[in-house]
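Some chains have been omitted; the remaining ones sit where they do in the full complex.
Read from first to last, the chains carry the letters A and B; within each, the first residue is number 1.
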Amino acid sequence: MIKRLPDQPTRCEGVAANGFVSTVTVADDNSGSMYQQAKEALANIDKNLEKLGSHKSKILTAVVYVADIRQKPELNRAWDEWADRANPPMRACIGVQLEGKDLVEIIVTATT
Amino acid sequence: MIKRLPDQPTRCEGVAANGFVSTVTVADDNSGSMYQQAKEALANIDKNLEKLGSHKSKILTAVVYVADIRQKPELNRAWDEWADRANPPMRACIGVQLEGKDLVEIIVTATT
């Protein structure tokens, strides 16, 4: 049984199955700075995890895609404010091409 | 017990274990357009999922690596024709460097 978070007709924002969940988020407003977008994307992770029956404390892994690796310190600033220090996720942060003005896109996996 | 899809001596094209499968594909013919390559890579996912005891309807997540993010609309065209609208996967699409003339490479995870 797979639970899905509806988003678009051919994609969803998150899934839960067999004790694991995955979700992908960007900022709601992609006109902001790296810090602002990261903060929003991370807040969206919290929301999606709750909908999927999970929680920040149960995150296993995160892959953070940023549009400019030189802005990683700004990503880290948002991350460090957000992260659960009792349960720090495995994380990779990679510079890639994102669409339009998106500066950051984040995928996490977690347990339910 | 891990099931593997043989490919090269030190790599395989897909794995199944503990109720989950993963597979990675590219187009068979990397001389085609983004649309053509995406269509072929997606068809290869269907084939691999079948060999691994899974199916398009059971896909959880997809990470789509494209060689040029400006061609994402062409990727989306192939994706939207292919996707199971009753069971839409979580998806991220990222612009990266691929090898040679490959324009798209796709990793999916699914349940068995």
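Observations on the model:
Just so it is clear, contacts are C-beta pairs under 8 Å (C-beta built on N, C-alpha and C of every residue); 3 or more make two chains touch, one makes a residue touch a chain.
Just so it is clear, the structure is predicted and the values come from calculations on it, not from any experiment.
The complete homomeric complex described by this structure file contains 3 copies, of which 2 appear in the displayed model.
Methods note: only the chains that are shown with their structure count from here on.
Note: centroid distance subunit A to subunit B, computed from Cα atoms, is 21 Å.
The touching residues of subunit A, when paired with subunit B in their complex, are 2, 4-15, 17-18, 20, 22-24, 65, 96-99, 105, 107. Listing the residues of subunit B that touch subunit A in their complex gives 18-20, 58, 60-61, 63, 68-69, 72, 79-80, 83, 85, 87-96, 109, 111.
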